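Note that this is a trimmed complex: some chains were dropped, and none of the rest were shifted.
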């Protein structure tokens, strides 16, 4: 099955990175993947999107993603400002970085058919990393919402990409986000 | 001498552009527009300012604005200037038009230097402004001829074998002055008064004039966006960026820096220099420091200053 | 994505933009993660924030300045440069 | 009959440019175009032509300056050849994309490497996709006539595209021929000062050259495609008006002895002249051969070509530029694909000739005609010959 994920964040928040980290992890699972940014000249601060495709079979399609199965909102300030749910496929998921409860968010986003998961990635990031870098936390939350990869693969990918202490901290972030993420169906 | 109260409130470079938050080039564009004296055509090279200010169907410009390519800003300006000259002569046009070419350091020091050199040689009446953020920012922070020694960029990374850019920064003003133009100057947006005064002065010149202005880029130089102007001030105060002008070959130091702040303060605020503070990079750091000292000495000597 | 954009028949040729300053229609306020709040009582109207703001987001008023939040990207230059420190950056709601 | 002058192709074009009251000329010298620029600078330095001659430092800047000038509403000319045209390549697309009605004289010359200063069409053919209207002249007279018409075509608001007028390097550029010229006032009447559609008039500011993302770019390109389609009409109109003025008839292509031809040659530029001479000779010997010479190469005059072909059985397409690695060379591809579109069956073979100025002689052409007559019988087709290459 082909799963399409859209990531929402801002220029500078590592949206491309996280879209690729997920794909890397899926690669370890023996999957086929694509990860690509929104193709535009957007600058730091501006709302941007990234995309990940994961499949058991080789992926031939190279068109854009219009109807993602999953949307991940990395930047909480985008909620309510950008239509993050746009085009979400039927029975899709939204995984958001927010202090709110999932039910509350469901209302704000005005989604009906979708499952909403929430994690307070800001808090986790500040607690563990000491800096407002939310992207890796969202990997943990996403994993909770949908088993697109495994925790093992994520850990492996993270420790390769960020050797040493940074990697370890990010792994901690992911694990905690996995724990803390909650959803409504 | 300019008073902020007297500057026009109208913005000819409007909000709604997509330069990064805290982009110094945005500040520079606004200041430039506040210095205009009449009908103006801006010719803009490909680069951050161009890309971020004119994403179809939006434009931030309220003067006539033309972008043709990356490397030919001065040539395009030449053509426009020549055209208005002959159209006036033939009675088909009846106004003075100021032509301002605006390009980044990449579009000036590297790929655009030939077009610039040619236009200076031919003596077109235009003002060329190079906003220098010391790398190709639009394409993602690649080194340019303006990148300082040791700085890390994506094509001169802080590598294990080579720690940042091995070469030194080109002397744009020296090159322009060698073309015998009437007016050339450096500036920093922190010193808005100096900059706006210079733009106005340069526009008055009959022939080519060049202004080389430091453009703080929080993304490419890696500092906090709120520090853009602080950066631009510190560059001057550490003697990294001498602010001077050259009129008919005569150098004049516009901002004296009798008690410079330590260069390290300036370097440390920027992520692109982080690696220089590793013990392995001591030599690079020393070379950079030496270059800054020597550059200051050379310029101030040309200005007849003794420091 | 949703609204239908004009087609080749109605667009001006050459990609020319005939309406100058149209970027005003493009609000960059939502780029902002931090928001400058001006203490207008402390403001001495020196206009330094005004001249330095890259986004023309400082509005010059008679006695003090104000912020145009439609465009302010929240860089914090104004707060950093304010000589009397009357501007504070506060995190945007989320 | 107009006034008769003895002019080389270069001089004929320069003279036309002067009469067209061009405002800005920005150009860079290169053999064999140089004399075009020299004559123009002489006009300007002598005060015979009120223009700004911007003696740029490279061809890239030449066309850049022209684009800038054209945007002000000025009438603009440039000229180049070979390496110069290649160096302009990037700007060629920008000139058409920004809809600048610049006219350019090209004295076609081979491209390096190896360096060669002689005439072939690889320079313009190597940039044939650039969105310009492209004209090839057979002699000085045609070069003169087309330059004057080119401005009128280019500046027409239904077109607004740049036009290149091509002459064979040396063979035409440096060969003095008899040229009938119009009087200045006649040209001025035919071609009044340019009336631009939109300019960068700074009192009514506009933005030119914005970044167009995937949401708009294709529409702009489609406008260009449409403008080229529109240009068919405009070219015809201009040809007609010019005929009443100059009593010389132009169109998209010229046919020579095609009426009952069994075999024909199609080629561009000066080679067509020699081909006509040979055809005349062969006709006198009873061989039914003819010649087709497109004047307008871009947009390619498909309909007119099909009409011109009539009932011809075999066609030798002479290319003077090599499309390395392609099934056929450029003109031949255009011909074959046109036949395909019109469902016309015809035996075509391709002759690559004249590269780097290798002379094509009447006897070469005679052999080609003979081969074409043969092909008309045998039906052999779809091959490429190389004229005059030593083994």
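Order of writing sets the labels: A, B, C and D. Residues in every chain begin at 1.
The definition used in the following text is that a contact is a pair of C-beta atoms (placed from the backbone, for glycine too) under 8 Å apart; a residue touches a chain by one contact, two chains touch by 3 or more.
Note that the coordinates shown come from a computational prediction; the quantities given were computed from them, not determined experimentally.
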item	value
Chain composition of the complete assembly in this structure file	A x2, B x2, C x2, D x2
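Heads up, the rule we're going with is that only the chains that are shown with their structure count from here on.
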item	value
Interface with more contacting C-beta pairs, comparing A-C to B-D	B-D
Centre-of-Cα separation between chain C and chain A, whole angstrom	30
Length of the line joining the C-alpha centres of chain B and chain D, rounded to whole Å	43
Distance between the centres, which are taken as Cα means, of chain B and chain A, whole angstrom	40
For chain C, residues contacting two or more additional chains	15, 17, 20, 28, 31-32, 73-75
Chain D residues counted as touching two or more neighbouring chains	98, 205-213, 215-216
For the chain B and chain D complex, residues of the former touching the latter	39-41, 43-44, 50-51, 54-59, 61-69, 71-72, 75-80, 82-87, 89-90, 92-93, 95, 97, 114-115, 117-118, 121-122
List of chain D residues in touch with chain B within their complex	23-24, 26, 50-52, 54-58, 60-62, 64-74, 76, 90-91, 94, 98, 193, 200-213, 215-216
Residue ranges of chain C in contact with chain B within the complex	15, 17, 19-28, 31-32, 46-48, 50-57, 60, 68, 70-71, 73-77, 79-81, 89
